[in-house]
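Missing here: one protein chain of the complex. Every other protein chain is in place.
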Amino acid sequence: MNPVIEVKNLKKYFTTPRGMLHAVDDVTFTIEKGRTLGVVGESGCGKSTLGRTIIHLHESTEGQILLNGKDVTNLKGKDLRQAREKMQIIFQDPYSSLDPRKTIDSTIREPLIVSRRFTKSQIDQKTQELMDLVGIDERLRKAYPHELDGGRRQRVGIARALALEPEFVVCDEPVSALDVSIQAQVLNLLKKLQKEKGLTYMFVTHDMSVVRHISDDICVMYLGQVVEKCSSKELFKTPLHPYTRALLSAIPSTDIDKPNKREILRGEITSPVNPKPGCRFAARCPYAKEECLKQQKQEEISPGHFVTCCRLQEISSSYN
Amino acid sequence: MPKMTGHAKNQGGFTAVMKQMSKNKAAMLGLLILSAEIILAILAPYIIPYDYSFMDMANMFAKPSASHLFGCDDMGRDIFSRVLFGARYSISIGIIAVAIGSVIGCTIGAIAGYFGGQVDNLIMRFLDIIQAIPGMLLMIVISAVLGPGYFNTIVALSIGSISGMARMLRAQMLKERENEYIEAAQSINCSKFRIITSHLLPNCISPMIVSATMGVAQTITMAAGLSFIGLGVQPPIPEWGAMLSAARQFIRQAPHLVYFPGLAIAVTVLALNLLGDGLRDALDPKLKN
Amino acid sequence: MLKYVLKRLIWMIPIVLGVAILVFIMMTFCPGKPEEIILGPSATETELAAKRLELGLDDPIVLRLGRYMSDVFIHFDLGKSWLTNVDITSSIKERLPRTLMLTVTTLFISVGIGIPLGVIAAIKQNKWQDSLCMVLALIGVAIPNFWLALLLVLQFSVKLNWLPALGIGTGLAGIKFYILPAISGSTGGLASCARQTRSAMLDVIRADYITTARSKGVPERDVILKHALKNSLIPIITVMGTMFGHFLGGAMIIETIFAIPGMGTYIIGAVNSRDYPIVQGGSIFLAITFSFCMLIVDLLYAMVDPRIKAQYASGRKKRKVKANA
Partner (left out) sequence: MHQKEINTDMPFLSIKDLKVEYKSDGQIVHAVNDVSLQLERGKTLGLVGETGAGKTTIAKSILRILPDVGSHIANGEIYLEGENLLKLSETDMRKIRGNKVSMIFQDPMTALNPVLRVGDQIAEVVSLHSDSNNRAEHEKRAKEMLEIVGIPAERYYAYPHQFSGGMKQRVVIAIALACNPDLLLADEPTTALDVTIQAQVLDLIAELRNKYNTAMLLITHDMGVVAQVCDTVAVIYAGRIIEYGTKQQIFKHPSHPYTIGLFGAIPDMNEDEEWLHPIDGLPPDPTNLPQGCSFAPRCKFATDACWKEPISMNKTQDGHDCRCCRIEAVMKGED
């Protein structure tokens, strides 16, 4: 059976006055039906752009995007509209992702109206279903976004995304702007919906503990490049790429007995504009050598565990 | 720390805005004066004590008295009636000119704001050229071309307010376009037209209403200025600016001619500014309490 | 900085050319035939035809536009007045300084008094000073400058006879003639500048770096003058640009009241007497001067805001959407 989403050598460059910004650079992955791919990385690594490019909010510069085996990369007009109904997105900022002038009810029903495939009564009934599905109570139907707290606004965003029964949903840091107690409610809701509706998620976040909890496989990105990709258990058990190891060790853990030894990275993220070829982490990598500046290629170290680092053999001996 | 962050407390609907406005006494005062003036202006032909053009030579330069509240002018006409009747001209010029200017300006601004790229550049350069000519100078040139008169003044003033409105809406749209609810609208297949009309414009309207109210005040003053220098509405029409201009020659022997038309302009502009400030605080999310 | 000035200067050329073309095209739609205006009603048919030929009125508009542009921008010759045959450029040279004098004094008075008033109103927010300033500002903005001029003339010239109501004087005595016009022009400007300063200051006072300054133990006076004021100057200078346009327009009307022979009386007189070359030449020249003054305001903007200066130091031009008053 074809994977729901397959991305091959996807690139997205933005022309800026200072030069060509390589937001997404040669990304390849597949996501099976009902599974969640976590995409993690620091700000500026291109994870949000990747999500938006797949669902055509940005036009891709190069590469291929397949939805259920069908190529949706350069669709236009009617075909694009149909493909888009199958791919939806949930946004990060609850305060700016809902139109402040529209009631909750009209925000949820808008996708149904725009698709022009439903009668008035069908729309009313489906809107009611969606509100129950995401747990928004009836009396809030006529409320405006500013009358709701962050958690319930995200629920409205989720209801809007699910209105057209999509198969693939990009979750762009959906819980980062929420408090911990509300965050857990929304994460549980997303998992429940995945089980009930068989949804396939691409979950973008910078929070490692959230990504571990919700995703089956994880893809670590740095400055537009995928540096490591494997199952979530394996990534936290045996991280291989130096950046992934530094990322994991930088997280302050709540286990006070085990003082985590720190691999503190030097310096700052370099600029993604007109980047030099080769590994973009070389500037901050403690193990960087001459050959790191050459073009890197992704190798499968163990089944399902891909890493992009030419000096992996020599480095991994010094890990344990 | 108050829970409500920067977003508006009272979005959504006219009633909520009015409720918020009622707390602001100054804005209510402005609204009261303005509506009183508009009602008086509409009823003017029926309630003014004397016909505004009736010349009673006996009362030439009569001081303000019981029979003639504001006294009489050089032709013995009752100034109170002329000021009241003049309101029809001055206020209507302000409102119509800003209305036309806003409609045209907003369309241009919306097109530039949403489509961006070359279209935006072209429009902005054209607006730069128009705005390189100071407001009053542009009015003078246009009235030289069209000639004086009530309708020509309206046309001149609406052309003048187009560039301000267009630039303001464009800036507002560029700001709103960054919000994620616009990306959300695109992701659910909304057409460009629907995004502009049902998402962008409703969110850009409130600052436009505020600047339109202030615009009316500015336009009334400019219209009076134009008539004052003889390029706007011509006497004997009792437009306030024209009345002031006529009163100028007799400033030595009949000073009271100067007071009332000017006062009428000032009161109208004050009321509009009060209303504009009230609207800004009621509609603007960052309330300056 | 020099790179920023050069860039803005180069940027002004298309705008100035655009203004000239726009005004020229608009003037071609003026009512009345030029030859009848020049020769008057008694002229014969042949004289009229000769005049049309001489002025090249029958040539296609593009040719006439080209000729006019080359006259103005290459030979700096704005042509002659139809009625008095006086060279326009020389009269402008004589009149422009007077209008600029009045406009610039109005700007200085408005900014000089408006900003401190606005700062005081912002510091003493919601206290009596704030409401007093704002009530006065509201009234100031509402009073049209030409009505105020008449009232001032009535009070100080007609009744008290302290100041002259008309004309201009030379040298030190000339100042006397400028007092009433400057006051009537700047009251409105002063009021709106105070309002703009107050709202800019209120925005800045709520910023995080003001809390940082307070947490450093900076006394309140320095927090306002050293930290807050410099940041609120940025929006104020943007507004000053558009206010300059209002003052220029206002000055033209005030000149007619006080019979100051500046650009205002010159152009308005020409409109009434249908002497279109003066209106055309005068408007273009005034618009060019206005653009130069806007350039100066832009430079002020760059001096206050280091981000703009750094922008141009690294050679990148940032699209700047100017906030509208």
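Per-chain residue numbering starts at 1, and chain names A, B and C are given in the order in which the chains are listed.
Everything that follows uses one rule, which is that a residue touches a chain if its C-beta (ideal position, glycine included) is under 8 Å from a C-beta of that chain, and two chains touch if they have at least 3 such contacts.
Please read all numbers here as calculations on a predicted model, not as lab measurements.
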Touching residue (missing chain; options A:Asn68, A:Gln185, A:Thr238 or A:Gln298): A:Gln185
Among A:Leu112, A:Leu247 or A:Ala282, the residue in touch with the chain that has been omitted: A:Leu247
Chain A residues touching the omitted chain (full complex): 42-43, 149, 151, 179-185, 187-188, 191, 206, 208-210, 212-214, 233, 236, 246-247, 249-256, 262, 264-265, 268-269
Residue numbers in chain C that touch the chain omitted from display: 125-126, 206-209, 211-219, 227, 230-231, 234, 304-307, 310
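Just so it is clear, only the chains that are shown with their structure count from here on.
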Identity of the chain that, by mean CA position, is farthest from chain C: A
Intercentroid distance (Cα basis), chain B paired with chain A, Å: 50
Separation of chain A from chain C, taking each centre as the mean of its C-alpha atoms, in whole Å: 54
Of all residues in chain C, the ones touching two or more other chains: none
Per-residue multi-chain contacts in chain A, two or more chains: none
Residues of chain A touching chain B in the complex: 52, 55, 57, 81, 84-85, 88-89, 91-93, 95-101, 103, 110-111, 114-115, 144-146, 157, 160, 163-164
Partner chain A, residues of chain B touching it in the complex: 4-5, 7-9, 11-12, 179-181, 183-191, 194, 199, 202-203
Contact set on chain B toward chain C in their complex: 125-126, 128-137, 139-145, 147, 164, 167-168, 170-171, 174, 211, 217, 221-222, 224-225, 228-231, 244, 247-248, 251-252, 255, 258, 261-262, 265-267, 269-270, 273-274, 286, 288
